[in-house]
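Apart from one protein chain that is not included, each protein chain of the complex appears where it belongs.
Moving on to subunit A:
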Amino acid sequence: MASTGDLEPTHYPARRAATVALHYLNTHHGSPFRVFGLQQVHKASAEDVAAGGRKYKLDFSVTDWASGSEGPALRCSADVLFPQTERHSGPEVQLRCEALQQINRTAQEEHAFYQRYISPDSAVSARDIPDSYGNVSEEMQPFWRLARVAASFIMLRESSERTEFNMAQVASVAQQGSSEEQLMLEFVVLLHDFPSQEIIQWKLLASWSPDRGVRVLQTEWQPRCPHATKPPN
C-alpha cells in the first residue's frame, strides 16, 4: 500500500508517520513531568527512496499531556524514513520542534521527584496504571509518564507503516535498586496497536535521572496471560 506524494493529513498514513515522530520526540525529551501527545498533522508527503524504503515529510503539532488540560501546542517538522529491509529495522527520524528548549519549567519537580525516590529504602511498586476506571493516583502520575517515555523506545523501534502504537496501560512498576545514581524501574507495559487492535505486552528495565534522562536497558516481549483464557469460576 504505497502512499506517495502529498498526503491527506487526516488520513492514517500521515498519522502513523507522525506517531513515529512523536515516539522519537518522547524518547529524547520526555520525563516524569513531560510527555507529548499528537495533536494534529498539518501537512504530509511521502516518497520512495533509492535504497527501497519510504520517506515521509511531516508538519505537525503536539501538546504536553503533563500540563493539565491541553497545554500550548508545539509545532514540529520531521522526516521519517521506513527502511525496506529483510528483517525489520526501526524507522529513522529527524525532528525539529520549535521552542523545545524553553520548556524547562519542570526542572524543580524533577529534582524533588528524584530526591524522593533515589534513597536506598525506596521500593515503589504498583499495578494497573490507570486502573479499570481510568484512575491514576497523584503519586503514580510521574511513574505513568516515565513508563510512557520508556515505552516510546520500544514503540519507535517496533514501528512500521503498518503500525500505530500507543501505550494503553502500565501493568506494573517495580523499583529496582538504584545504580550509578539512576532510578531503576522495571515496567510491564501494554501497547495498543491501532490497525490490528492488538495489545502487546513488554517488560522493560529503564533508568532515569534529571541529568541523564530516560534510558532503556533491557526489553523483553511477553506473551499475553495464557492462563486467563477462562475466568475462574
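The rule is short, and it goes like this: contacts are C-beta pairs under 8 Å (C-beta built on N, C-alpha and C of every residue); 3 or more make two chains touch, one makes a residue touch a chain; residues count from 1.
Just so it is clear, contacts and distances are computed from a predicted model.
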The complex's invisible chain, by UniProt name, from "WD repeat-containing protein 58", "Regulator of G-protein signaling 9", "Transcription initiation factor TFIID subunit 5" or "Carboxypeptidase A2-like": "Carboxypeptidase A2-like"
Full-complex contact with the absent chain, from A:E8, A:E139 or A:E220: A:E8
Omitted-chain contact residue, chosen from A:T106, A:N166 or A:S209: A:N166
Candidates A:R75, A:R157 or A:H192 - the one touching the absent chain: A:H192
On subunit A, residues whose C-beta touches the chain left out of the figure: 8, 10-12, 37-40, 65, 70, 127-128, 130-135, 166, 168-169, 171, 190, 192, 194-199, 224-226, 228-229, 231
